[in-house]
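Every protein chain but one is kept in place in this view of the complex.
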């Protein structure tokens, strides 16, 4: 698949199975064009009249790289692609694309209750891979809020549920960036302020949580659980955080719509991160674009910070090599991870893995070619980023 | 002109006439070296003693690309260039450079009252192109402030003038980023606060407007007019916004001098933009550099947001390909526009068009060459960005 000139050892390391340490389930049902287009879009909205979400780098990449996997010519028109997709059926398409991604283990955020999305185990089965669960803490909170009657019950249940769910998971995950920004007060909120906020919350538990006090309380509870169980905590930042959950998550669109990109810059998490250093809870920064240089800096600066550019690679597609290059400017090699950030359609998983391998391969080829890195180091680094680091951090 | 290897259809699409959807008039008179240098500079100041504004990427680009159009060798020294410029006369120089830009329509911000600048129709005549007007709302406000006696008159006249001027224009334009930053309160200000601010304003109507309450009121009035007439609203952001109006705009330098670059980041407009989505008024982000990735994200996220990198291309000159590449990372192809951002001298128009074609051509050549995009898609995209999108949005 890789067109760049690389020593065999490096090529083998790039083609070795990946650990996809952050993805979501994909739709199990056949999709209309309108449904498919919504799933291509970060904000989950329709394209303006007379335009199409296929006219994006991501859309062209689907036509280029996924079409041949459905037995079509590269660059097949959208209508042809979607017609063939329906002809094959979603199950066959998912099987082909997830398998082609070359993933050995999926870590899946299963927060969505949409029954049309594959569960973690199904993702693994379709992709010929193992699968583990990521617990999205804001999802737990919603369940707790809907069942609790009084603030004290709510607070107790929160801790219990987080603990219970963490027992079956490999990491916790927060989307606080998109709900109140990463410039939140890094201190643990006072008990009194949390109880007051919990009382307000229980008056309207169906709404997505946007109260910064409760979001901070939830996060600190998650940190406690993570520390106790030795689990990492993933943070959506940048691109993925401000865009919200994509078209398949009806509820809460209003809250996400207001997320401001610059408030999802992981640099704004600096003081919170510095405060966590003694506890040693691994902090994983997801997506990060266009603040991936800031994230790489933090991964270099703090021993407990890790970074990927997840969704940024399939979405920048033909331009993804530069995003990877910018991550490689400063991030230590033992701190970088691969994720597809896959959501809604299996195309995003395939393209996440494909552009990851292409972008990293291009970077390695340039360095080995210029004599900057030895082939042995390049192969070792490809292995670390592709799976070794994730196996270590998540104890897979 | 393009040295990259491209299929004929793509090359033709790149060389097709452009719609320059945002520019200013250029000087009609012959210029001394001091005058010319001031017009090269974003802030409109003189270079430190012993240095010259020709020692910039923009300055070298003038010597490289404009000199041959004045019958000189490439890289002619500044003194030779300026002497030849005077010899030919400003009218001939303007005709040559504007024509060589290959523009079919200029949309011109005519806010400056400087009689030495070509008016919109003259820009069109010199460049062999059509010309339309952009109404800068802060300019209207100044006229109204100078003639109104009491706050109520001022407020009534503001609405009337905006409506009257919009009737002859293809878009409204705001420079609020440079006057109070884009981190302004996105809510419509209260009637009471506006009247109080208007009273303060009328005490000193000759000053440039920097009061955030009145600037927000003015902007919301413009949004109302734009919605009613189906017009887009252009926002200066980044580079162009913080730098102000260039050396040819004496008044108001003090106010502009205080503009802070990071407050012109279009991401800071996120909440305002989200609030406008139901109204559907197109928001056009101009220049954007170094926040063009943020702008591209917004153009992808919101159906009513459009983006260009205008002035950033001629000013980064030999390095402009990367700026274009970064815009192409995320911006949907139906959301990108071409503008020269031309100001003061026709050189900026020629170089805006030239580097736009070079940068986009380089990007397309890389993608077609790697098999990422088909030639047909590349040609179609070049057409959309170069003129198609502008014709649709501005209804030309």
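Chains: A and B, in written order; residue numbering restarts at 1 for each.
Simple rule for what comes next: a residue touches a chain if its C-beta (ideal position, glycine included) is under 8 Å from a C-beta of that chain, and two chains touch if they have at least 3 such contacts.
This one's a predicted model, so the numbers in the text were calculated from it and none came from an experiment.
Peer 1: Going by the contact rule already stated, which one of B:323, B:365 or B:378 would touch the omitted chain in the full complex?
Peer 2: Considering the complete complex, B:323 is the one touching the chain left out.
Peer 1: Sort through B:5, B:55 or B:113 and give me the one touching the missing partner chain.
Peer 2: The one listed residue touching the chain not shown is B:55.
Peer 1: Identify the residues of chain A touching the omitted chain, counting contacts across the whole complex.
Peer 2: 265, 267-268, 270-271, 274, 277, 293-294, 297-298, 300-304, 322, 325-326, 328-330, 332-334, 366-367, 370-374, 376-377, 381, 384, 392
Peer 1: Going by the touch rule given at the top, which residues of chain B touch the chain that is not shown?
Peer 2: Chain B touches the missing chain through residues 3, 41-43, 45-48, 50-53, 55-57, 60-61, 64, 74-75, 239, 242-243, 257-262, 289-290, 315-320, 322-323.
Assume only the chains that are shown with their structure count from here on.
Peer 1: With chain centres taken as the means of their Cα atoms, state the distance from chain A to chain B in Å.
Peer 2: That gives a centre separation of 36 Å.
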